[in-house]
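Okay, so here's the structure we're looking at.
Every protein chain of the complex appears in place save one, which is left out.
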Amino acid sequence: MIIAEKARPAPDWQVSRWFNSSKALQVGDFAGKVIVLEAFQMLCPGCIYYGLPMAQKITSHFKPEDVAVIGLHTVFEHHHAMGPEALEVFLKEYRITFPVGVDEKGDDAMPRTMEAYHMQGTPSTILIDAQGRYRTRYFGTVEDMRIAADITKLIAERDANLAMNEEETFTSDAADLIGATNDQCTDEGCKLP
Amino acid sequence: MIIAEKARPAPDWQVSRWFNSSKALQVGDFAGKVIVLEAFQMLCPGCIYYGLPMAQKITSHFKPEDVAVIGLHTVFEHHHAMGPEALEVFLKEYRITFPVGVDEKGDDAMPRTMEAYHMQGTPSTILIDAQGRYRTRYFGTVEDMRIAADITKLIAERDANLAMNEEETFTSDAADLIGATNDQCTDEGCKLP
Amino acid sequence: MIIAEKARPAPDWQVSRWFNSSKALQVGDFAGKVIVLEAFQMLCPGCIYYGLPMAQKITSHFKPEDVAVIGLHTVFEHHHAMGPEALEVFLKEYRITFPVGVDEKGDDAMPRTMEAYHMQGTPSTILIDAQGRYRTRYFGTVEDMRIAADITKLIAERDANLAMNEEETFTSDAADLIGATNDQCTDEGCKLP
Partner (left out) sequence: MIIAEKARPAPDWQVSRWFNSSKALQVGDFAGKVIVLEAFQMLCPGCIYYGLPMAQKITSHFKPEDVAVIGLHTVFEHHHAMGPEALEVFLKEYRITFPVGVDEKGDDAMPRTMEAYHMQGTPSTILIDAQGRYRTRYFGTVEDMRIAADITKLIAERDANLAMNEEETFTSDAADLIGATNDQCTDEGCKLP
């Protein structure tokens, strides 16, 4: 995983249609949660056998306030066989209940979001941290222990950040201290010289 | 399984299009072989997880001179999502190499062959014996030991029939005896009065 | 599999103690049934993970009048850790209900029956036909389809033999014909000169 300090904002999702969601979704909507972005194609065997069952399992092992699982239909071949109408049936038959976006087709027929994330194929699993930063990506199958450990790290990091932010909040409450010149201490605290 | 004596000819396949076969196929084309007819829908999870992998495994555990595995795409819902073009992609992605026929849609949108075989859903696995008779059908998952035992029984039955036919061949060699009237015995045998 | 005509009698079992059986058992006791002889060691991982579960599954997929599953504890190393008292606990904990014999230790500490069958290690699965003839042996894991097909072949062969024997029985009913000298035919049949 990319360490938090070096991580950059996850690219926006470019989605032409959403399923299992009444509105368009974006990375920023999930601030405070770890996002598992599961990229798949409905006719990709590895997605059916491993990727999607893992994504589904994540929804039952982690709390919705901690982790958001989002599917992304990144069709990069055989577009005619995997249109939105077929996908809708697919999601119903496979009982997939998390939101799934159809990755927007670019000029070269490559899905735009897939390109933005430099994915190498399907299934790909992307982890985005609670601050919306891109942290890691897997291509192909991932062992349950591995993905669960990585998700949990990001949740713990968020919780630590929350604690740190509270300290920072303290710091910012004490911000006016910074400018204090006459006296080193106020009722709120003390400033080192 | 229906015992051989009570078994009736397997209904003809009513297929609108074949994949993995250069010509239309029919039950009668496989005389002398046991037929495993695997009915599936490309968006049926049980077919993907159990039915088709079992059918594929059968092709590698039995000899082509003994067993013919034939797929039948019996779409009875969501027809728009599982048309022949989508199926073609599906077969390629899942590397299915045995012949697959598209079950012809009847007036009520139900697949005609599926109806003729009184199938209850997908996946369904039908066994047809080497004489083209319908012998048994499974609905849902079947354990490997069970299907392998049943297929083997039908191969053995065929081999016994072959042996019996050879005896009958002997009988037919002796056919002229039947018409013998003067003498009950010839050098070749004897005829009961 | 060795073809029936070339098959030889399965070696006798040399067993020092039986579990799950009130009496000593021998190949000849199972005439008319196919015998699956499952050789294992209680501390052999491959036996625990594959061999014994397969043997147990065979007991539930085949009828007791067709197939007898017999375990053989062929300890060829670490004898002190796998004595009969430990085996007794093992069989109880793993809920193994078919008869299990302790292969008698020979002069070289090798199990005698294991040697007689030229087994290469554990797990080994031996098939003995309904006439008590050694027909085949597997070493290591065997796919369910493979073992089920082979067992079914031997059952079918037995049934064909039974049919053949009935014909022979007919012949033996007609046995007095053999001694007939004056006339070639009786009411019961005709004898070739």
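By letter and in written order, the chains are A, B and C; residue numbering begins at 1 in each of them.
Convention: contacts are C-beta pairs under 8 Å (C-beta built on N, C-alpha and C of every residue); 3 or more make two chains touch, one makes a residue touch a chain.
Bear in mind the structure is a predicted one, so any value in this text is a computation, not a measurement.
Undergrad: Based on the whole assembly, the unshown chain contacts which displayed chains?
TA: Per the touch rule above, the missing chain touches A, C.
Undergrad: Check each of C:G32, C:P45 or C:G140 against the chain that is not shown and name the one that touches it.
TA: With C:G32, C:P45 or C:G140 as choices, the missing chain is touched by C:P45.
Undergrad: Identify the residues of chain A touching the omitted chain, counting contacts across the whole complex.
TA: Those residues of chain A that touch the unshown chain are 57-58, 61-62, 143-149, 151-153, 156-157, 159-160, 163, 184-185, 189-190, 192.
Undergrad: On chain C, where is the contact patch with the chain that was removed from view?
TA: Answer for chain C: residues 42-45, 48-49, 78, 80-82, 85-86, 88-90, 93-94 touch the chain left out.
Convention: only the chains that are shown with their structure count from here on.
Undergrad: Work through the pairs of chains, note which ones touch, and then classify the graph as line, ring, star, complete or other.
TA: Graph shape, chains as nodes and touching pairs as edges: a line.
Undergrad: For the homomeric pair chain A and chain B, should the interface be classed as same or different, according to whether the shared residue numbers exceed half of all numbers used?
TA: Comparing the two copies, chain A and chain B contact each other through largely the same residue numbers, since over half are shared.
Undergrad: Point out which chain occupies the most central position, where each centre is the mean of Cα atoms.
TA: If we average C-alpha coordinates per chain, B lands closest to the whole-structure average.
Undergrad: Could you give the separation in Å between the centres of chain B and chain C, each centre being the mean of its C-alpha atoms?
TA: The computed centroid separation for chain B versus chain C comes out at 32 Å.
Undergrad: Counting in whole Å, what is the centre-to-centre distance of chain A and chain B, each centre being its mean C-alpha position?
TA: Chain centres of chain A and chain B, defined by C-alpha means, are spaced 49 Å apart.
Undergrad: What are the residue numbers in chain A that touch two or more other chains?
TA: none
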